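Structure first, then comments.
One protein chain is absent from this view; the other protein chains keep their places.
Labels run A and B following the written order; every chain starts at residue 1.
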Amino acid sequence: MDITPLYLSLKLAFYTTVILVITAAPLTYLLVYIRFAGKSFFEALLTLPMVLPPTVLGFYLLLIMTPQGNIGRFWKAVTGSPLIFTFAGIVVASLVYSLPFAIQPMKAAFEKIDRRLLESAYVLGLSPLAAFFKVIIPNALNGLAASAILVFIHTLGEFGVILMVGGSIPGETRVASIAIYEAVEALRYQDAAMMCLILVPISYLFLLAINRLTRKQIYGS
Amino acid sequence: MDLNISIRKKLPHFDLDVSFSCRESRLLVLVGPSGAGKTTIIRILAGLDRPDEGRIIYNGETWVDTDKKIFLPPQKRQVGYVFQEYTLFPHLTVAKNVAFAADNKGDVPSLLKRFNIWHLKDRKPDKISGGERQRCAICQALARRPRVLLMDEPFSALDAVTRQNLREEVQKLRRELSIPVIHVTHDISEALYLGDDVLPMVRGRIVRKWMVQFMLKGRPSEARLPESMEGYDSDDRRDLSVLYDSLEVMQ
Partner (left out) sequence: MRRFITTISIILFIITGFSASAFAGEKLLVAVAANFILPSEELTKIFQDRTGIVTEVTYTSTGKLYGQIVNGAPYDVFLSADEKRPDLLEKQGLSDKPFVYATGQVVVWTAEQTLCGATDWQSVVKNPRVLKIAIANTESAPYGTASMIALQRVGLWNALSEKYVFPQTIAQAFQYAETKSADVGFCAYSSALSDKGKKGCFYTVPEAPTIVQSACILKRTENRSAAEKYVEFIRSHEAQKIKEKYGYR
């Protein structure tokens, strides 16, 4: 059995998780602490990938990632290679697809922090940026961890979006979910079964980890 | 090193309108029923809130001037602020909390020892008592060598014995500090015990007129309404009765 698809899925999940956790934190900060016009619209927009059918998301991503599309054109101009049908392309797609899953646990964790803690930090001389790193983050670690895990397993299961913008290139964009799909189509049921057998325990273990973390938040400390 | 404040702010149920000064080495108490606007004043002094109009000047330095659109952010005012609860960072030990914004980290041990919490220095806030937490909060505020110390009902959430102990600590502390200290409480006995200057507040205003009347009595149990209501307008009478009612509740 070829394990490259599984390796690709894990690699995709890893990159997406790292990038998303880092970029979602300031976004979540914006949503929780800053008041600005049109905030609710902005927030709904960020949550959209969670409710749209993946094929709808995939369709729009396809449109903007092709060399004629806005993002595709920009990417080509900057890097010289196309965005669509590349590993970088499916990472971009995954970032959009999993964004709401990064934000939700973080938002819950940030909101739990008492404002007075932040105010105390300001009075003690910390700028909002310093307070973010020294007060908010250390007190939101559980939320950050839950975010990371959720994004990871959600990306492992990604299918519809990658099908549309990935191009199923072996070793580059043919992730496990696509490989399983193609194996079933080609009636290679054994290959499909083997890959599923490996994916299920991985996802399950991560879910257990989330459970532990969120329970600690409710009962512990 | 005087702190002068004159501000007005529209609040949900009344308008806040106060002017007073706090001189160095003096402890000024703002006392009154809850909801009178005392906390709002403290927050405005700290920079966590803004007045609709007014000025705050410390030692010639303008912190707030709504006419000139000056607003110094809290980070730059170098005040110490002790909240009623939740000041301490839960992820840090007592020692780290105090050292958090310390002007000179070397001050930390002496502060902790002075407030009798040296033995707790490696414990986290959730593992110490309420009184110990407030001691830590005071140390944290003092470590920064603040120019003004603000305390917002710091002992209200504690039991009577601890409250008394801490009051005595603050009384002792005051003699060593040369900075202005502003203390907020709803407890008249605390106000009388601690304050060099006591400003009763009701519904956003300082009610000075009968300050002398019952403050001079010295003890809250003897506080009573002035014999004659002559010379008091309807607002005063209303404020007075509110203050009187809150006294009743406290006794």
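A few notes on this one:
Operating definition for what follows: contacts are C-beta pairs under 8 Å (C-beta built on N, C-alpha and C of every residue); 3 or more make two chains touch, one makes a residue touch a chain.
This structure is a prediction, so every number in the text was calculated from the model and none was measured.
Taking the complete complex into account, the chain left out of view touches A. Remark: the omitted chain is touched by one listed residue; of A:Met50, A:Ile137, A:Val184 or A:Ala209 this is A:Val184.
Within the set A:Tyr60, A:Phe85 or A:Phe159, the residue that contacts the chain not displayed is A:Phe85.
Taking the whole complex into account, chain A touches the unshown chain at residues 62, 66-68, 81-82, 84-85, 163, 167-170, 174, 182, 184-187.
Operating definition for what follows: only the chains that are shown with their structure count from here on.
Centre-to-centre separation between chain A and chain B, using Cα means, comes to 47 Å.
By the touch rule above, chain B contacts chain A in their complex via residues 46-48, 73-75, 77-81, 83, 85-87, 89-91, 100-101, 126, 140-141, 144. Residues 114, 116-117, 119-127, 135, 138-139, 221 of chain A are the ones that touch chain B when the two sit in their complex.
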